[in-house]
Every structure is written in C-alpha cells, then in structure tokens.
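Here is chain A:
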Amino acid sequence: MAYALAPFVSASFGGEFFSVLVLGLVLSVILGYLLEWLFFSYLYKREHLQQVLMTYGLILVFEELRSLLIGDDVHGVNIPPILDVSIPLNDMMTYPLYRIFISSVCLLLCIGMWFVFTRTRLGMMIRAGSTNREMVQSLGIDITLLYRVVFAAGVALAAFAGMISAPISSVYPGMGDGVLIVCFVIVIIGGVGSIKGAMMAALLIGLVDTFGKLLLPQVAGVLVYVLMALILLWRPRGLFKV
Partner candidate 1 sequence: MKTDILLSCKNLTRRWDGIIAVNDVSLQLERGSVHAVIGTNGAGKSTLINLLSGEVEPSSGRVELLGQDVSNWNQSRRARSGLGRSYQRNTIYPCFTVLENCRLSAQAQHQTPWSIWRDAQKDTTSLGIAREAAHQVGLDDLLECQAGFLSHGQKRQLEIAMCLSTSPKILLLDEPLAGMGAEETERMLNLLERLRANHAILLVEHDMDAVFRIAQRITVMVNGVVIASGTAEQVRTNSQVRTAYLGEHG
Partner candidate 2 sequence: MRYQKLFIALAFGLLAFWPFISGSYGTDLVSKIMIYALFALSLELLVGTTGLVCFGQAAFFGIGAYSVVLLSPSDTSASVIWISLAEAILLAGVFALLVGSLALRTQGIYFIMVTLAFSQMAYYVIHDTPFGGGTDGIYMYVKPSWGVIDLDKPAHMYGFIWVSLLAGFLFLSQLLRSPFGRALAGIKVNEQRMIASGFSVYPYKLAAFSLSGALAGWAGYLFAVKDGFVNPELLGWHLSGTVLVMIILGGLGHIRGAIVGAFAFALLQEFFQSEIVFGTFAKHWHLGLGLTIIACVAFMPNGLVTVPRQFMERLSGRSFNKSSQPLGEQS
C-alpha cells in the first residue's frame, strides 16, 4: 500500500528527485505512526486475524482515496539527471547508473537494518518485544511506542522502495498488488524474524523470477511459489531460524 502510494504522491509533486524522496520519507513515517495509533494499537490483544481484516479494510480505503485524490492515470517519473547515465560494460553493452544506484542504496539499507537489529539497543528491544511483549513491558520499556516506531519505519521503508523504483517502473494503480504477495513469500522463505534470511530470500526470488522468465517462460509465474513450497517442506520454519 505504502509502496504504491508514495510514488503517486511524489509524482504529483513533481520537483527535484532527492528532495521529494526526503519529503516522502518524512510523510510516510508520520503516516505510519498515525496508522498504527489509530487502527492497530488496540488490535494486538485480539486474535491475529482481526489485524488481517483491518489491513484489508485499510487497503480498500487507501486505494480508493488515491483514486479520488490523485486519479487513476499512469504516471512517469524522470530519473534525476545526475543518475541518468549509462555505464559502459564493454564495447557493446552499457548498464544504467540508476539501477546501480538502486542496488547500492538497498544494500546499504539492508546492512543498516541488520546493524540496528543486531547491534543496537533499539534492535534488541524490538527483537525482545516480538517474542515476549509482556516481559518487555514489565522491564519498563514503552512497548506501545516501540511498536508504533517499528510500524512507522516499515511504512517508510516500503514507501522508499516505491519511490526509488518509480523511475524504472511506471506509476500505476495497483502497482502494490504484485509486490504484496512476493514480499510475504520472501519473509516466509527467509524465516520470520531473520534479516539475513530476508536478504537471501529476496536475492533467491529475484534470481529465480528473472531467470525463470528467461528460460522457462510458461512456468515463470508459478516458479516463485514452487520454490516457496519446496523450501518450506524442507525447512518448515524458513531458511534461517531466529
């Protein structure tokens, strides 16, 4: 949802790429914070599936609001001029710098996330809070704020991903759809709670998907799911346990 929305918002703002990026990040953090506060904070005590239902309702509302406020047109976003060059690989082929930019930024973010989760106190609190909420609370840590921050960070990351991918895929209604399920698949294959796992899984899925489309086009769509089924049957808790 955030993935799809952010590019729309940034596309309609136009303007210089990097400042829009920053603005978008700030907005998405605020949005995430508000969302958690208004819609999810009281659901933790209830059955998990209530959160699913709430998310479903929110997706419907957000998609429709987007349609109302910004319209259903497909937008293009321009690559910022400094990055809009191609790097020559050899005599015949070149590779767009922007894609290298995306890869490096994502890699940096991953390393940053891994660092925060495993090496900082905040990361420690987050990991503890996910396994034993009450214990963390009784240790004096404000778990509600923690959950809110994590939620906001998640929204911001998704929005960021949407924004930097906007120039290479166009911005269209429903662009979040295709990514949604794959994201779940990646987290599951990697093992819930493992950043290393998510990274490995993302790489694996990316490779399988791309080469699948190239080598076995008839079954390309289903390869990802076959992969997930195989991995889960081999390791029922994902590749890396936490």
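Per the selection procedure, all candidates are chains of the complex that A comes from, given by their letters.
We adopt the following convention: a residue touches a chain if its C-beta (ideal position, glycine included) is under 8 Å from a C-beta of that chain, and two chains touch if they have at least 3 such contacts; residues count from 1.
In this text, all values refer to a predicted model and were calculated from it rather than measured experimentally.
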{"item": "Options 1 or 2 - which one, within this complex, touches chain A", "value": "2"}
{"item": "Residues on chain A engaged by candidate 2 in the complex (per definition of touch)", "value": "39, 42-43, 46-47, 49-50, 52-54, 56-65, 67-68, 181, 184-185, 188, 192, 218-219, 221-222, 225-226, 228-229, 232-233, 236-238"}
